[in-house]
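Have a look at the structure below before the remarks.
For this depiction, one protein chain was excluded, whereas all remaining protein chains were kept in their positions.
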Amino acid sequence: MKILWLLIKSLFYQANLNHENMQGTGFSSMVKSAAKAKGVDLDEDTIYNETAYFHTHPYLANFILGMWVKEYQKDGEPDFYKKVYSSAFGALGDSFFWHSLRPLCFIVAAILGFNSPVLGLVTYLVLYNMLSLAFRFTGFSIGYEMGRDVIVFFNRINFNRWSSYLDNVSKFMLGFLLSFLVKESVGFNPLILGVLTVYLLIGLAIGRKLDIVFGLVGMLFITGFFLYFTGV
Amino acid sequence: MKKVIFRVDDRLIHGQVIEGWVKYFKINNVVLVSDRVNGDPLQTMIYSSSLPPGTNLTICSMAEFLTSFNFKKYNKDFVLVLVESIDELYEAKGLLNEDVYINIGCVACREHKIEVSNTVFLNPAEIEKVCDIRDDYEVFIHKVPWETSVEIRNFTDLLEGNL
Partner (left out) sequence: MTFVLATLFAGLVSVDRFAAFNFMLSRPIVVSFILGLLFGNPQECFYIGLVFEAVGLIDVPFGTRIPKEDSFGAFAACTLFAILPIEHADEFVLGFLLSILFMFPVTLSCTIGRTLNKKLFLWQHKKGKVNTELLLTLGLFLAFIRGVIVYGLGTCLIYLLYNHLHGYLHRHINLFLFAIMIFTFLSGYILRFLSVRSFMKYATFTAGLIAGWALL
């Protein structure tokens, strides 16, 4: 029961996110509950010290929490490894969840949600949260079991490769989505297909050179004029 | 972007470094200069595992770095050199030149530090060192490449924390 409460609490631990200590407040709050769940008594000073700067990927924070309690119990170096893992898990989590999983879930949901918004919505939320919640809910026990060697778990599942696998799938699915949207909404119209190809090439050409918002604003005007004058 | 990037980041390899720099510029070589990490197999494993596959990570101590770093080895590829603190960047000052992009990324808040930007907090001694480097080379505060970088020019303002 205490573990379940801890897991629920971990959903809220970013609520005081700020540039001074980032997620430190939340981590301190979780440490208190995690230690209690494992029958460890923490003094006020230790809990206070845990409000120091801490920032990692939110879905992987529970691994660090488990590792911290284990290291604390065996008089290891919990705070030292907390710092090391916060950076490494930040890198791993950002790469996989933010960089790769989000685009893939979006593309799949867009394909399925085109005709049925409910299906699209459910697909996005289930597909994404299945993975993120799995990591969140197993993180504490794996972190606690493996202690400071918790990275071995990520190596065992080749986690740093997952991002490239998903990116490959996303590329394919993005092409699929574009074709699907055009075929469903416009059909075979050589003029439109030509224009869309030019649009894609422009996007590719300026993708890393111009901020997306400025690019978007420019294209809104161009598209507005194009559709207005061609009357397509 | 210059091919050799020196970045001060007290979190060493984290999300911003991977997503903002390594993936963005397709950097294949990362050099992590840290006496703390060098020689510690667990930390070496942790940092190596957080890089995307195909990226070469070299971990070395500051002494090794100063004697063995060779720019020519990376003349075609990008190389990202990560150090933990301004003090370490200052130590490596002899290796800096016009072809190096000097970037302060993330130096977290500690007591008695001045907020230079929302991710860079420095004490007066560190600011003096940055200013000293700035006398010879351009120094930027730059979180990620697609955000505007801030070139450190005005020393008085910097010392007052009003960048």
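Order as written gives the chain letters A and B; numbering starts at 1 within each chain.
We adopt the following convention: contacts are C-beta pairs under 8 Å (C-beta built on N, C-alpha and C of every residue); 3 or more make two chains touch, one makes a residue touch a chain.
Keep in mind that this is a model prediction, so the values were computed, not measured.
Judged over the whole assembly, touch between the missing chain and the shown ones holds for A, B.
The chain not shown here touches chain A at positions 11-22, 24-26, 28-29, 32, 44, 47-48, 51, 55, 58-59, 90, 94, 98-100, 102-103, 105-106, 109-110, 113-114, 117-118, 120-121, 124-125, 128-129, 132, 163-164, 167-168, 170-186, 192, 195-196, 199-208, 212-213, 215-217, 219-221, 223-228, 231-232. Within chain B, the residues in touch with the undisplayed chain are 11, 14-16, 19-20, 23, 26, 52, 106, 118-119, 143-144, 147.
One rule holds for everything that comes next: only the chains that are shown with their structure count from here on.
Looking at the complex, you find that chain A touches chain B at residues 19-21, 53, 55, 57, 83-95, 98-99, 148-149, 151-152, 154-155, 159-161, 163-164, 208, 211. The residues of chain B lying in touch with chain A in their complex are 11-19, 23-24, 42-43, 45-47, 49-53, 108-110, 118-119, 146.
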